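Each chain you see keeps its place in the complex, though not every chain is here.
Each chain carries a letter (A and B) given by its place in the written order, and its residues are counted from 1.
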Amino acid sequence: MNTRQQFTSDNYAGMCPEAWQAMMQANVGSLIPYGEDEWTSRAADAFRALFEKECEVFFVFNGTAANSLALAALCQSYNSVICSSYAHVETDECGAPEFFSNGSKLLVARTESAKLTEQDVRLLSTCRSDIHYPKPRAVTITQPTETGELYSLSEIRTLAQTCRELGLYLHMDGSRFANACAALGCTPADMTWRAGVDVLCFGGTKNGMAVSEAVLFFDRALADGFDYRCKQAGQLASKMRFLSAPWVGMLESGAWLRNARHANTCARRLAEQVVGQPGVSLMFPVQANGVFIHAQPAVLERLRACGWRFYTFIGGGARFMFAWDADMAEVDRLAADIKACAGAA
Amino acid sequence: MNTRQQFTSDNYAGMCPEAWQAMMQANVGSLIPYGEDEWTSRAADAFRALFEKECEVFFVFNGTAANSLALAALCQSYNSVICSSYAHVETDECGAPEFFSNGSKLLVARTESAKLTEQDVRLLSTCRSDIHYPKPRAVTITQPTETGELYSLSEIRTLAQTCRELGLYLHMDGSRFANACAALGCTPADMTWRAGVDVLCFGGTKNGMAVSEAVLFFDRALADGFDYRCKQAGQLASKMRFLSAPWVGMLESGAWLRNARHANTCARRLAEQVVGQPGVSLMFPVQANGVFIHAQPAVLERLRACGWRFYTFIGGGARFMFAWDADMAEVDRLAADIKACAGAA
């Protein structure tokens, strides 16, 4: 099987040792299913400790479900959710948010940025108040964004205040939440509930796990019935320990943050080597673990011919995403190949 | 943590070595996500070989989703699904089939048995033909049943012929499918498509895995769009190898059948020791890996006082389910405790 490392996506990587180790330890003996086991309560407690908050914690299988279920919990079918035009829930979930919520519509900001602004939220939530327009009920932001950018704490706070003022909930799609924490150097609490975030989906898969995402409700009342919601939607694991134990490994060992730091470092390292090179430019500031490179189609073709796989779905640029297992030498090789391919133009 | 073995359910067990080993092997290097990797195609091929059929194979996270998605693929929202009153989809899925299908109603046979008969199907599908009654479109049977009983091949064939005649699809909930194969000693093909089953949900979790069920469409046309359906419903794993590789381990090594045989043996062993004892009786024939014991409440109380955990949700009897990891000595100890508790009456 293919062992050449690729940076096509941060879900090309396997499980990191800390997650694996904990899962191995959990694979012992008879345990109560459906999350009533000790691994699961230990994982939930680890989240509460990390976030310095008695929040409600749920483990589901993947990010599609985590975000869609969280939004469904905030909305009725006739409500709507404000998001950026880059939002993964809008562009890459095959209608999952609408499916889980039975019809809640996404209101997409028509701005050029992946970062939603206070103005976007105000405009979309106040432009209409008639019954033919689905009543706005939540705002979702992706941190870091799909373009590898970050909301500052201050920007999150402003959005949260705007939400509060307008009667909207603030949801954070944190499929790469750890990378944002590593990059901003702030605590998870500062980036979420202290800033006004109501619900967070904390991504485990891209952080080094196999199949788990955590949904955290900082306002516990919002979690009412969420256990039933997960069950009905096919997101309650019977052998829950295999979803929760890896979180124990990740959080108790600090791997969640180490993995993210490493990935971010690789992204910066690639960016630093290619920036300023003739024929290539960065499409977005490199603030987390992704690098988007603009270059002529011929350059990208040559890069593909070198064996590199990458997506170009955002603006035609080449996207590279780094995970916990990125090999620095391979990053450097990629940088060298980019320079060579661009220089050959 | 609790290490005393319990037979409360067959999902108290962990992963069996063969599944674990394959998952470990798969945890290497960069792999294409969303099922485009080699482990996933190898697992799908292993199913096709085992079932001697070029069927369509999908891997989802759990049984709730597997059954609900399969039924949703067979039905429109205004259709209905015929099932037994013991059917897990009716009694223990918190409305999941209705949720995934957007309203398909379950038509529940009002007979006393967990095994659906030709007469049940005929009655429920022909008693009404007006527009106020959701149009029957599928029949679902659980093999083995929730009471640990088996449909014979001949019974399945009769049901399938009835379905065909009435324009209904036949779905098999095989959350313990391996136990049925082990018990009947027939091939998977004989028990499914050769008998007329259209779609099978083959349970991995109770067979010794962590979080995967396989959905097999023997009529490939029925699988049209099922990949999109899984994606939208939050059932497409990005790191699919962690769902598929364990199947490779299970199927290629034969563990799927060994595990099931062992579990069935344990059930028979318990049954043989308690049958005929005063104060206890078997509620259902012991044909797979479950034993249901009828006894006075005081007997069950004493049994609980001995440290045994069990459910009594079916007819007030004590249910014991055996998994791949059941320890014969513990089974014997349970048998002895049952005899002692019953004898003390």
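Definition applied: a contact is a pair of C-beta atoms (placed from the backbone, for glycine too) under 8 Å apart; a residue touches a chain by one contact, two chains touch by 3 or more.
No experiment lies behind these values; they were computed from the predicted model shown.
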item	value
Homomeric complex, total chain copies (2 given)	4
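Methods note: only the chains that are shown with their structure count from here on.
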item	value
Magnitude of the superposing rotation for chain A and chain B (Cα, nearest 5°)	180
Chain A partner contacts - residues on chain B that touch it in the complex	1-6, 8-9, 11-15, 20, 26-33, 37-39, 60-65, 68-69, 93-96, 99-100, 102, 205, 210-211, 228, 231-239, 241-243, 325
